[in-house]
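Every protein chain of the complex appears in place save one, which is left out.
Chains: A, B and C, in written order; residue numbering restarts at 1 for each.
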Amino acid sequence: MILLSYNSPYDPGKSFVVPWDLPPSQEHLFGTTSRGQDLFWWLTFAVRNSLFLGVLTAIISRIIAILIGLTAGYRGGWLDRVLMSLNDTFVVLPLLPILILLGFLLRDRMNLFYLAVILGLFGWPFDARLIRSQVLSLKERSFTRTAVYSGTSAFWITINEHLPFVLPIVFATTINNILWSIGMEVTLSVLGLSDLTTPTLGTALFWANQHGALVAGVWWWIAAPALVTIVLFLGLYLLFTSINEFIDPRTRLRLIGG
Amino acid sequence: MTLLSVKNLRAYYRTEVYGISRTVQAVDGVSFDLLPNEIYGVAGESSCGKTTLIKVISGNTKPPLKVLEGSVNYNFNDYKVDMLHISQDELRQNVRWKEISYVMQGSMSVLNPVRKVIETFRDIVDTHERITDKKKFLEQTRAHVNRLGLPTDVLNAYPHQLSGGMRQRVAIALATVFQPALIIADEPTTALDVVVQRGVLQMIREIQTTSGNTVLLVTHDMAVHANVADRVMIMYAGRIAEEAPTETIFDAPLHPYTQHLIHSLPMIGEKSTKASLKGAPPNLADPPGGCRFHPRCPYVMDVCRTKVPDLISVKERHRVACHLVEEGAL
Amino acid sequence: MRKFILKYLIPRIIQFLTIIFVGITVTYIIPRLAPTDPVEAQISTMMAMGSSLDPASIESMRAALTDLYGLSGSPVEQYFTFWGRLLRGDLGPSLDNFPTPVSKMIGQALPYTLRLLIPAVIISFIFGNLFGAMSSYYPKNKALKVIEVLGQVVRSIPYYIVAIVLLVTFSYFIPIFPFSGAYPIGTRPDWSSLEFILKNLEHAVLPAATLILVGFGGWFVGMKSLTSNIISEDYVVYVETAGLSKNRILIHYIIRTAILPQFTALAMVLGTVFSGALIMEVVFGYPGIGSLAIRAIYSNDYSMIMGITIYSIIGVAVAVFLMDLLYPLFDPRVRYQ
Partner (left out) sequence: MSTNGKLLDVQHVTVEFHIGGLVGGTLLTAVNDASFSLESDKPEIFTLAGESGSGKTTLSRLLLRDLEPTKGKVLFEGRDLSTIRKRSEFTEFIKKVQPVFQNPFETFNPLRRVEAYLLDTAINFGMASNRRDAAEVVDNALRNVGLSLDEVRQRYPHELSGGQIQRVSVARALISKPRLILADEPVSMVDASLRMEIVNLFQKLRDEQQVSVIYITHDLATAYYISDRIAIMLRGYIVESGPVEDVLDRPAHPYTQLLKESVPEPTPKQRESWAKHIALGATEVKEYGRIGCKFAGRCPQVMDICRKADPPDVQVGRQTVKCYLYSGHGENAAAGSQS
């Protein structure tokens, strides 16, 4: 669908380029909206933008999570306590009200990029804790000590010994984080707190609500984005479980015959 | 009369990971009898099949473990049980704990960390003999624990408040609440310090002497067998190498593997050089043909490579599986 | 006891205060990061939306806003004034329903949210954990496998979509549940009439169902991964060989031990669950904090949003704190350490 968006015959920014309120048909696969847009082609852009947002958020929050998780785990001591206290605070804070406040204040300046940065800044704590606990347990294992007494530096120990165990966690959390971020965007958009001119899965639903799609009987305007979202999430989720199993160290161990 | 009779038991693990199937011949043609009122030792190194053997004879055969052939028959005072064909319900209600109980490997962790010890007693007793009178149950349990020389305080403790040795003794107390005919003790003292180990083994011996039941003692530690067991079976790579009364095994071992095991044991007060066997125990997914010990045997002959030696009786109660013995070369 | 206070209570209190401190500080900083003067921006949006307030009211509103944002004095002074007002419980007047205090409006909406949230959290917690444990204890059961896949999928889909699907299905295509609100339009809230309470329950079914469905998957997965280690623990294998019944093992030996981390997790996810409840109310037009928030968004009621944010931070922090205090009751290992 992402690829398709580059072939779209219609510009998503423009409205009323096709007859409005047409139910799904061969010509307009998902029907058209009350704003005269072809829903199928419009949604191709939405998926592209939503995925972009998800991936960007994931990258930002992964960087923070890895840095904090590794530092807290490897250094330990007071630094660990301070970081984890901060971490738990971030975990517990009710994010939505804070995001609403932020979105509310930024409203006009809000765009996908900002949103990704903001979500990235809030999306790390669960995963940082996971990484930290993994590093803590790895640090206690003999093979870390073997490496130390083989004269290996802390940097190479992290890369060679610990990263193969930490990476699967990073990966597993990446897809979760992408899903979370796309979901958050949907939520904020539905509330009208994002850049409403950019087509995303969330803004699709926002405009449908704005035009009272359900009441007006244009059910496909709600159903199509909802369906696309579900399919997208399902797909990403399945991708996640299969890849996750593949790169799990335990699976790898079994593959090499352990 | 025998308590347990195992005949020609063959139990394999069949696993499949990513389309690659593997068969591990963990127990391969094992036959032996357990008599009432004895401590029977099973010795062998890691992955020699002794753990699998216990699983099968105690009715814990679960996939991927599969029994291919053989029989496991018990006779508890005329209550006969065919372990390979008994129904799960009957096994659960009448056999487990009433007739066969366990002291497991790493027994330190057999107690539920979030429940008091007495509650585990209650669960087990209630399962087999519904507790109607709580007071009586408490009294009986206290008496039982006391009889075994444990303080009654342990009943009201959580497992983490007890030392490793104490937990192991609680596990033994749990195993003996119903005076079972057979107690299976699987590496009961492996993680314990020597002084504590001695105390725990003494307790097992005392219980056996006073109640006259049978103990199946599984451990890799030959020194423990020397001091506790009445008869010892030596397993190697899924098969019985030798079986004899303890004195015979230690004084006149016939199988080269047994000889090595016993002669290589270091002792305080003796510094003569002890040799090690070459090679390592075979991988049971791909064991060597013939006698499975032949690649490591110092006396290997041609016949050893092709023919599996039979387990033959050389004397009253002394059986050995070695071609040297068959041919009278020793 | 002294040990308990020193080693358990004090760190928890510190954590509690940290949450509130960080949360409130974040809400303090955010408006100050906004690139424009929030007061003027606010006034001009309100004017642009055709507000019919007289100049005097606008002036008093400007004063209220400046005060609310705490924009008088140096940043440090501002920060202290901000805290001072908070500690007095003063969140300022609502801009939309000027001059009703924000705290009063939140106070009215809060019971609706809690009535929805608390039972939903409890139900999803119980069922999620029960089924999760069962699914690792009975790995071959087909029905449990289906439940697992459903739970997993629903869990990852945004609340909003789940809500909308339920809404469309059960009140649009199959209209068995009301479309929106907490009670039929035109009735007055009357908690002494059974009929009203029943109506209210009927209205709460779909919102609660959404919360339960989404929460269920999380608990299910969490419990499953916790118990997948426990079912092979020595003490479980041991009582199995001792012949204990499956139910007794499941409850006393598997769930009983695995549930403890789940209580901690419950405290951890309260913030998320609370956020989810807000969305739910928006979709179903249920008159709680969420509806209050969306109305505030549409009417640019800044002080209301600020109030809701602060309330939710404090509320979640208190809930987490209480949870932590209850935890030792369940875990003897914590109790005796």
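Criterion: contacts are C-beta pairs under 8 Å (C-beta built on N, C-alpha and C of every residue); 3 or more make two chains touch, one makes a residue touch a chain.
Since the model is a prediction, treat every value here as computed from it, not as a measurement.
The hidden chain makes contact, of the residues C:P11, C:G84 or C:P111, with C:P11. Screening B:H144, B:H260, B:H294 or B:H318 for touch with the missing chain picks out B:H260.
Checked against the full complex, the candidates A:N111, A:T146, A:Q210 or A:T241 give a single residue touching the omitted chain, namely A:T146.
Contacts to the hidden chain, counted on chain B, fall at residues 45-46, 162-166, 193-199, 201-202, 205, 220-224, 226-228, 246-247, 250, 257, 260-262, 264-271, 273-277, 280-281, 296. Residues of chain A that touch the chain left out of the display are 141-143, 145-153, 160-161, 164-165, 249, 252-253, 256-258.
Everything that follows uses one rule, which is that only the chains that are shown with their structure count from here on.
Note on chain placement: the centre of chain B and the centre of chain C lie 55 Å apart, centres being C-alpha means. Among the residues of chain C, none is found touching two or more other chains.
Of all residues in chain A, none touches two or more other chains.
Those residues of chain C that touch chain A in the complex are listed here as 14-15, 18-19, 22-23, 26-27, 30-31, 34-35, 38, 152-153, 156-161, 164-165, 168, 172, 267-268, 270-272, 274-276, 278-279, 282, 293-294, 297-298, 300, 302, 305-306, 308-309, 312-313, 315-317, 320.
Against chain B, the residues of chain C that register as touching in their complex are 233-235, 237-239, 241-245, 248, 252-253, 256-257, 260, 330-333, 336. If you check the complex, the residues on chain A that touch chain C are 85-86, 88-98, 100-102, 104-106, 109, 176, 179, 182-184, 186-187, 190-193, 205, 214, 219, 222-223, 226, 229-230, 233-234, 236-237.
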